[in-house]
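Dumping the structure here so I can ask a few things about it.
Excluded from the complex is one protein chain; the other protein chains are retained at their positions.
All chains are identified by letter, namely A, B and C, in their written order; residue positions are counted from 1 within each chain.
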């Protein structure tokens, strides 16, 4: 089992992930700021493919144009030197107090306009550094007080912004695809478009639906107790898996952004298997961070662990495909894939209505899922 | 405040709701079977508009054709006598062991065919009794063992079934609209299409998307901790709120199907307000049941309570709209609805990129949500 | 209904609650720092009884002795001027990076010693300002990595610290009672003593159990989906309700610390009713904060709302006690409180084993909970 990551694995990290300084609602920073160029170098050394960023991960919010240009120039050199890529970029529309009640869905038309401006500039930055995917996470687009905001108006405002920004990306010939990222709550009491699925419907109502897909995040779906394997499967089936955020999370609690595979071993095995077998060829992006108890050195243990566990699970997926016992059981359970009904015709429907089925016999057919699942557990535990 | 329900309120109940006999995973029936005709009479007396049913709520699974016809004839007479309607019907694809691993998504082609047959027959029954909406709740379409079922194949199979049945309804000129109902889990470990939002995307991929909408159930969304007011708002915005199941639930636990408004007073106030103000004109369907501690008489207390609380909350919504303090705050918070940006033009975008915004000033604008929310709490509690 | 708070209502606020500046994991401060003396004055104007604090809410972590004395002197004057009290004090053992892996349960003996030192000094401060209750919230006493910490050792270390500090309080004749506050998670992946109940058992193992009780926090129990009314009832029955933290929370998500009564109207009605009817005479402490969307002025709306809703619910509890319909139903449901069995004797037990019970008749006794609960909903909504 080769567990050494290489760029062909397409592992990426956000600058904000390895750069996370460990502040939380009850405690201050525990780690020093990490220079983005240092982050890129270290990740390159570990075998990563690229880095992603919010505009202000790279360029401070109040940087002058000259500062911006210098930062970008240096960063580009680092990318060139290390061979690292920037597959994705995104906008920070949540840290600054101006966005405290939303960006694209704010009541304030000036804030909405500013959010568009900030995103266009961030798209310029991302495109300049080679990003092909642009992520939208509307972390402040939500409410605690449902009396105060109209959720229908919020959808319309969000649509306006995405349509506007699609037009902008097209006008600039950036070749960007948009990936929308959902989250049920935190930092807002409830965030609009609470789940990845909420975006799948929304996308079909956009002016340029073909440009827009989703960026499911493991932890965000698990916060709502959803099965992330099923969520990603629906996105794939819809042709809309444009990006993915890999991390881990215990359900029903605050956003933990844990090291990939550190909690949900079995669910994430199925997710990795799906990504590897579905033909998904985008980045495997880790949107997680080291425990607050780690020091600066521990951050790289964290990063290594994310990639390592992904590769182990990928190997397990290959073992699964090659496992005679599992494959025999699957064949028994799944049958031969034939259909009794091939499509609607009035005559066929009438005939079907008149057929007799032996319910008892059909119900008696064995479905040895316990045996199958135990084989999977064995495989995951490296036994037998 | 007039709290006497009348048919114009469009309150409906499932036969299975007032007919619920109080069995649960740990205990046996506590109430006798309720005759559907008796249910209709009692609900009519209470001021309901109609009843809905699964095929086998009315006609037992193994009834002969003659028995079926007699049952339907009697039931029709009861409806005529009482003036009650049947706005919605649905299929029981979950009780019989044959469906233990799914109906439309079963691995077994014969079970899939049988599920189609059973649904066509149930649609015949529903249409015969006047139903205009046909609900699909895929309670067994899911998995505990993700090794055993392909969730992408499951989506395709479900789509095939819905397309087939749309064609059937059209061929019969039933004038039916379909409403898809989601649930995250229970009875399956995970149910496919876990949330209402998951169906909104799916519907756009159907052969007859205009025929198909959603049937959000309050408790099902709350099981996943989602904000049902937001969920229904998205369905309305998409033009897809074809039906609604009203009940109540504590988040993060088993499906409780509590009396409407018995737990989530504030969230359900916003839901009622939304339904009443959005132009939704479909049934207000209660999909709930009496506590297992109730006897047969208590079932009608339960039914009365569902309607009463809805009417109270509806009245509160009118008070909200007429409340000078609330409306003044809303105007302050929401502003005048003007926009700074009206649509994309390359020139406009360029100009916008160059504008200067005063972030501090924008962030300092007051958003008195605490005051607004307290006025809502006061209004709900009947104080001031 | 008199909704003007007065000191006899014993409403208290933490300095950290009205002083909360609205930082969260995704955003920066939105409100300026609030001077503790200003906080006391404003709260006094609103009718509060007192304020509580962590040591560093009042005295910065790195203050000199002279600075400390000046701060305390000024604060005492403010208390005297306003008539406000300090019923409770506590220690900040979570903000500083030194506590990132725990205070009393840290692996590092020096950190454990420092935590004792910091707490003794904070007890001195609290006692100096008149506190009678000392709260312990072990926010960092937990783990993300269960391989790294022994939870049995953690209990023993926590016990050592509490025993030590009881001895200290006794040796200083501070007359303090300790109140232990539980939380299931956040900021740690899992916090030891996850629920109030976990402390009830622990307290009985202490050297001075009579000095130590619990401080249940509404939101903390609700994060785990527990019924806070039941939790507080058990604490009362055990004679251990020494303090209470009132706020609000949606279950199964991050710690929201919402305005009291803003979400859980019905559960908090029962909690207020219990506090008022049980003879609990301690402070009604609000451990909550204003939405991040509020400005500095909105903080006082928040504070007013906490007290107002408490008083409304208290009034509803009196209405409940005086409501003839409710009381009649309760009498029907609860019976006359007689017992069939009064205590164990061998003969009585033998006789009881031989009795015949009519299970069907006993099961048939009506339990009109639906009717009762609807009367409660009516009462809460101010209808009838």
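The rule is simple: contacts are C-beta pairs under 8 Å (C-beta built on N, C-alpha and C of every residue); 3 or more make two chains touch, one makes a residue touch a chain.
Note that the coordinates shown come from a computational prediction; the quantities given were computed from them, not determined experimentally.
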item: Residue among C:63, C:330 or C:383 that touches the chain left out of view; value: C:330
item: Residue among C:24, C:144 or C:217 touching the omitted chain; value: C:144
item: Residue touching the undisplayed chain, where the options are A:67, A:210, A:301 or A:342; value: A:301
item: Candidate in contact with the missing chain, chosen from C:96, C:128, C:276 or C:315; value: C:96
item: Given C:40, C:131, C:179 or C:197, the one touching the chain that is not displayed; value: C:197
item: Those residues of chain C which, in the complete complex, touch the missing chain; value: 96-98, 100-101, 107-114, 116-117, 120-121, 144-148, 150-152, 155-156, 163-164, 167-168, 171, 184-185, 190, 192-195, 197-205, 223-227, 229-231, 233-234, 236-238, 252, 266-267, 270, 278, 320, 326, 330, 333-335, 338-341, 343-344, 346, 349, 352-353, 355, 357, 359-360, 362-363, 365, 367, 369-370, 372-373, 375-376
item: Residue numbers in chain A that touch the chain omitted from display; value: 1, 3, 30, 225, 250-253, 259, 261-263, 265-266, 290-291, 293-295, 297-298, 301-302, 304-305, 308-309, 312, 316, 363-364, 366-371, 373-374, 377-378, 380-383
item: Where the missing chain touches chain B, by residue; value: 22-30, 94-97, 99-101, 139-140, 144-145, 184-187, 189, 223, 225, 250-256, 258, 291-293
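Following the convention adopted for this analysis, only the chains that are shown with their structure count from here on.
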item: Rounded Å distance between chain A and chain B, as computed from the means of their C-alpha atoms; value: 30
item: Multi-chain contact residues (two or more partners), chain A; value: 96-97, 100-101, 144-145, 184-185, 223, 225, 252
